[in-house]
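A protein chain is absent from this complex, but the other protein chains hold their places.
Note that the chains take the letters A, B, C and D in the order they are written out, and that residue 1 is the start of every chain.
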Amino acid sequence: MTILKKLLKNPTSLIGIVILTLYAIMAIGAPYFAPIPENARDPYMIPRDGFSTTPNPPSEEHRFGTTEGQYDIYYGVVWGARTAFRIGVVITLITTIVGVLIGSLSGFYGGWVDELLMRFTEIFQAFPFLLAAITLTSVLQTVYGRGEANGLVFMAKIVAFLTFGQNPAEKIDPVQLQVLTGMLAIIFFGWMGIARVMRGNILAVKESEYATAAQIIGAGNMRILFRHLLPNAVFPILVIASMNIGSYVLTFAALSFLGLGAQRGYADWGQMISFARNWVPSLGEYWYIVVFPGVAIVLFVLAWNLVGDALRDILDPRLRGSGSV
Amino acid sequence: MSALVRVENLKKYFPIRKGLLRREVGSVHAVDGVSFEIKKGETLGLVGESGCGKSTTGRTFLRVYEPTDGKMMYDGVDLASLNAVEMRKMRRKLQMIFQDPYASLNPRMKVLDIVGESLIVHKLATGKEVQARVEELLTLVGLNPAFANRYPHEFSGGQRQRIGIARALSLQPEFIICDEPISALDVSVQAQVINLLEDLQEEFGLTYLFIAHDLSMVRHISDRVAVMYLGGIVELADKDDLYEEPLHPYSQALLSAVPIPDPVAEEGRRRVLLKGDVPSPINPPSGCRFHTRCPIAETICVEKRPEQREVKANHFVSCHLVDAEEVVA
Amino acid sequence: APASTPVADDAEAPAAEETVAEEAPAAEEPAEEASAPALDMKNPDTYVFVTFGEPQTLDPAWTYETTGAAQQNNIYEGMVWFNREDTGSFVPVLSTGWEINETGDIWTFDIREGVTFHEGGTLEPHDVAYSVQRALLQDRLDGPHWMTLEAFFGLYSVEDLAIGDSEKEFSDLSDAELVAACEKVKSAVVADDEAGTVTYNLATATPWFLAMLTNNFLAATYDMEWMVEQGAWDGSCDNWVQWHDPEQENTVLFNVANGTGPYILDHWTPGEEIALVANENYWRAEGDPIWEGGPSGIASIKNVVWKIVDEWGTRQAMFEAGDADFIAVPSQYRPQLEPDYGVICDEAGNCEDASDGYIQAWTDLPSLAMTPAQFNQSINVEGGNPFAGSGELDGNGIPAEFFRDVHIRRAFSYCFDYEAMISDALNGEGIQSQGPIIAGMLGYREGEDPIYSYDPAKCEEEFKLADSDVWETGFYLQIAYNTGNDTRRLSSEILKAGLEAVNPNFSVQVVGMPFAVLLNARRAGKLPIYVGGWLEDFHDPHNWAHPFLHSQGAYGRVVNMEEGLAAEFDALVEEGAALTDTEERRAVYEEIQLKAQEDAPMIWLYQPVGRRHFQHWIKDYYYNPAYPNAAYSYIYALSKGE
Amino acid sequence: MQKKILDVKGLETRFRTDEGVVHAINGVSFEVNEGETVGIVGESGCGKSVTMLSVLRLIPMPPGVISAGSAEFYEQDLLKLSEKEMQSVRGAQIAMIFQDPMTSLNPVLTIGKQLTEPMLLHLSISEEEADRRAVELLEMVGISEAEGRLKDYPHQFSGGMRQRVMIAMALSCNPKVLIADEPTTALDVTIQAQFVDLVKRLQADLGMAIIWITHDLGVIAGLAQRMMVMYGGLFIEEADVKELYANPQHPYTVGLLGSLPRLDGKHAERLVSIDGLPPVLYAPPTSCPFAPRCEFVVEKCLEENPALEEVAPNHKVACWVDIATGRMK
Partner (left out) sequence: MLTYIIRRLFILPLILIGVTMLVFAMLSMLTPYERASLYVSDIPKRQGAIEDIVKKYGLDDPIHIQYWRWMVGQKDEVTGEIDGGILRGDMGFSTVGHMPVAEVIKHRLPATAELALLSAIPLIGLSVWMGIKSAVHHNKLPDQILRVLAIIGWSVPTFVLGLLLLMFFYAKLDWFPPERLSLWASQIVQSGEFTRYTQMNTIDSLLNLRFDIFLDALRHLVLPVITLSIISWAFLLRVTRSSMLDTLRQDYMTTARAKGLNERRVIKGHAVPNALIPVITVGGMTLIGLFNGVVITETIFNYPGLGKFMAASAAMLDVVSVLGMTLFSSFVLVFGNLIVDVLYGIVDPRIRLD
């Protein structure tokens, strides 16, 4: 409540929230702003106008012009908002849940559980994030391309369900598959930070008097963990999570840049920028292929960071009571 | 009246782990052989300097910490021997009020949930009944029952402490450990809480273990007082007995150090000033724990740990140098 | 070679990039005519090549990709070399002349005297024989020697040669059997140091033998003594297996070189650059040109640096900054360079001023590559096959033998928009193919249009003629491409668009996937359609008809042609190879070309046309499409100057 | 009459926060004479610290603003000095020590460095000289082996010792005024007694004036000559110590004294409690800030804020009511 109010009062976070709201409107109203072409088989596949590799500047037909391969930039930018929200939010959601779970168990039980989970976490942390994500993405794409059923497919289906609301009973749509592999790879190597912070928070609140109080009235471990410790420890995670949304979208864009992101032609800003990659030396002429999706992604990430930054100031107990935010 | 609570030679050491294998290399002797009794309906005050083990004593008794050694009898049952399920049942009778009214209430729970949680945990009430009971409790501690739906941060310190008291009372306990319930409160508010505690004791026949720094307040509220120093009780007696005639050199120093809010009284007072600080409980001094600061220490004090002796009727002292006969005379 | 290396960001790496050349009379030096471009010449002594991809090894015998061949052509030499841009005539290099016996299966070369190796040895005939024997014995799983061994023994692997008629596995062969195989190889190439000759004993007449001899994997000549010193095969038959089928890094020539050519390897820093320096002791005397009016003496350009820059943007930037003399330009990015074209030359070397831009562009260069879309006539649908959907003709898939129906194959051929492919995807730089044989080659039906063009009406008609009621039920299939392979992707996308437009019941999904998956699926025979091109190994129609249409061909093997049809094609291909008379051969290959269209075992898509981009100060370039890597050049012939 | 060294008049300090403007102090006036000890008491948040920090211009600006008043130090208005001049006053003329000895010392600088810093700054002496004096100072405040401890870091000292270091630091330049902001609140009683004793001795030796802020009416009783009671950002009563304890005139002071139990047992059976809560300082006081909690409240109290007026020699009170009669004065 008060947090939201403070966010709205702070000019930077207000800007962030306004931008995000606009994006949300764009995402929700995508079929209205950029109507799905009649014979489209998947609304996320950007309609194209021919196959020419040379991008074409904005025109009446293509408000923002077309990329190489003649994908409509406007359509991609609009529908890309949906993709960005989905990617950012779902990855953040899952990594946060996993991180919170592992961090909580580790902090709450301590002892060998802690030792084990933390060593496990450290192993994952020993990988440079981007490299690990790149490697895993390429491996996963291979595995999924095989089309066999196994545990990994199960995971992909969970992510597919969260991301696209796809019925887990159905086969994974090959168009979405690549998005899923990138997401899974990021998820795999993205939860550790949260886990560590969470562990620290749990350790801190575990020592709190209200936790002892709950113990004294006879509350069980689970009750203490879920009713008392988690709600209090999880709040600072919000800051990290909100900033993570932006950075995951960036990471995914980096994967797209390296050719491991979404299926070609999929409405994804990162991929649209990677279309621009090879036109950069002549950007004076082809500015629109980098400017529109580029601005879209930068503003999106920026907005989350603005909100996260303000949120940090608001939630940071060290800054509290300073009388200013 | 028989003793409701009897603690015998209670010890609580916190292990210190270090090194590669997290081996135990030593321990904090937080509570090191504490014995006392509390009769039903009585208030025992527990005073001592910071870090001397007061809270640990209370918490160990409630099995927040597992005792290292000793007996903790409550109504004839040794709490130390109970298993988790039995202990949970027992908790209905034993409660605690905490020092910090800001830290002891979960900031993300409503008063209703904080106070009513115990009812739900012990399946004593459901739904509407909880609400009704909580409102009743709030009224009892002097809060507006309409506050049930507010969050702790909307209350002042005194009010919060009342919420804490309501929580402790929700299970209709017999014995409450008050761990410095007023030391975080403003002077003007402290009296409100003390008065409330006294009223409740009268109304429900509660038994208190009242832990505090503030010796004046302890004198006010307690029937008997125990003075702790570095993990052990050095003196335990009826309050007037103790305050008027402290026998242990530490008690004497402690009492003389407490300022009296009266310049006239202060003028004539002589203080026994102790040297140095309280030693670390990690490697407590040999023999009498107090010998390093004791103005009258002798060699025996370094060598042997004094027993707790009843030097006068109901007046227990742990000191080699307090002579029973002398005292009586 | 099958076109496409995963290294390249452009599918048919060199082919789609740019290709080929002809006459450029000295009088028409392009640079002189160019109006002054913005930049002054940087690095006057050095030729800086900026490209992507990198050789796998510097061992010529191992190399079967064009990147490596590019450097080797400037370091090593063989018996003959192309006569400038002429793909059909050859000039002697390490030989001074040659003789062919009547049956065309014994070739004898006179070895040049006075040739020294970079490391100091002198060329003798036994070096030449050793070089060939080493190459053949070294052979490897995946290497180029299937074609050399075919020429020498009519077999495709030296292991098969050793196994012979026995039923054994290669690893179970006795020492004697191994020695025997080696002896066979040794007797195939015989040196006579006294007479100064080397004789190649072929299995049958091989009209393309000279063309094949321009390939380094067969031609590169090493100094035997030096090689043995380095720890290479010592020429004895007792232990040759030790050097057989090595991993790329395990040959002595992996990152060193010692040839006779105009350039010496200076260093190779993998991932960064390969540098050559001019051979100051080059055997070719000043005034003794390699061909008429050609270069002689020590190379004019003193240093050569191949820079490996995978990122296109960086390459372009280096070009603009004048740091690169030549850059590899994937076809889709050509429009970015066009504004800076200062001089534009054609295949024949006729140049025209265009603007005051800095680029000397060679355009419309036909490449010796072609890409078809291959139908799999017997798809493996066992255990579920996502590429074939349900595996039945129920609207959600295709049955295993879907493409056995010639009408369906023809319908597909009519539904592909060739023009879109060429104009949009290739920026107009391609020719629609009319069968396996490429334009300008013997057997190409000169003056005749391809049978197929994009024609939805005919497409529909053919679909309706099909045995099944595919027109009503519709179908679903997936076409896969390996991510990064733009040719495969674009062709698939255009085919998809054409099919889906003709009937809403037709559904084609184009999916990108890692190469490993694609290859795996193909290995298992699961892909219904596979887009795969070919880049010629030697300049002869046999190198085109065999791979695609012969049942043992690199592609023909896996398209599971219906037996009758396969037999017909096999007969024709073998007939064409066996003939020596050019006119007789022409007739056979034209028949093959026509049949390949009528029966449509593949959709014959296109033959790309390439371009080259140099700084204006590069001189004396000419275009020979048959160079093992036509994208690069014989640097000996080039020079640099304002 | 002693010489007046600090004369504060009508000081007002505000903080602009997101929640609104905090009217932390609302026109306080007081004076301090040479060599005397003045006590300031009041509950948490009433503005004690802000008053003294304002005098030294140490409140964070923003959000703080000193909006009115003057603070004359030897007839020189501190509030009008340039920042540079002010720096030469701080530490050298007026020194200050703070409540929490654990956080008031910089954890990453050695004790020696922190101790010599003000001397090097204000006394223009060499480093060796400063070190020598630092040792002297530490010995003066009762830290043994002082020489060796200069290289130690704060965390190697106990709380009491750190507070001694703090005072050594404050006294290093022989200031005329020492402001002690609740210096013993964090200390144990026995340590507090040591510390108070130390301060008394130092004052006797060095003769500086001391302003001692506390909320412990006991400490001040034995220490100060004159004291002021603060409430809601205002001084509401000011008198000689004995007079104030014996004859409190403001209802708040009366309540405060009544709510304290006394160690010597002279206490009522039941504590007097002041009901209600301290005021929220978001609005400027237009009424008596204590009015909502006052049992003597009359209409006038809600209409106008009473000023501090002399009711007896050296005894000023800000109240409309005469508590002896319960009627308006």
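Convention: a contact is a pair of C-beta atoms (placed from the backbone, for glycine too) under 8 Å apart; a residue touches a chain by one contact, two chains touch by 3 or more.
Predicted, not measured: the structure shown is a model, and the values here were computed from it.
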{"item": "Sole contact to the chain not displayed, among C:279, C:300, C:316 or C:487", "value": "C:316"}
{"item": "Residue touching the undisplayed chain, where the options are C:105, C:177, C:192 or C:272", "value": "C:272"}
{"item": "Residue touching the undisplayed chain, where the options are D:118, D:218, D:232 or D:255", "value": "D:118"}
{"item": "Contact set of subunit D toward the excluded chain (per top definition)", "value": "53, 56, 58, 62, 83-84, 87-92, 95-96, 98-100, 103-109, 117-118, 121-122, 153, 155-156, 166, 169"}
{"item": "Residues from subunit C at the interface with the omitted partner, ascending", "value": "1-7, 42-43, 46, 48, 54, 56-57, 65, 141-142, 146, 156-157, 247-249, 254-255, 267-272, 303, 305, 307, 309-311, 313-314, 316-318, 320-323, 514-517, 519-520, 522-523, 532, 554-555, 557-558"}
{"item": "Subunit A residues touching the omitted chain (full complex)", "value": "12, 119-120, 122-132, 134-136, 138-140, 142-143, 146, 152, 246, 250, 253-254, 257-260, 270, 273-274, 277, 280-281, 283, 290, 294, 297-298, 301-302, 305-306, 309, 312, 316, 318-319, 322, 324"}
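As a working rule, only the chains that are shown with their structure count from here on.
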{"item": "Interchain centroid distance [CA atoms averaged], subunit C/subunit D, Å", "value": "92"}
{"item": "Distance from subunit B to subunit A - Cα centre to Cα centre, in angstrom", "value": "51"}
{"item": "Subunit B residues within the subunit D interface of the complex", "value": "49-50, 156, 158, 186-192, 194-195, 198, 213, 215-217, 219-220, 240, 243-244, 253-267, 269, 271, 273-274, 277-278"}
{"item": "Subunit C residues touching subunit A - in the complex, by the definition given at the top", "value": "312-313, 316-317, 320, 330-333, 335-336, 384, 386, 420-421, 423-425, 427, 478, 483-484, 489-490, 493-494, 500, 504, 507, 509, 511-514, 516-518, 520-521"}
{"item": "Residues on subunit D engaged by subunit B in the complex (per definition of touch)", "value": "43-44, 158-161, 188-194, 196-197, 215-219, 221-222, 241-242, 245-246, 252, 255-265, 267, 270-275, 277-278"}
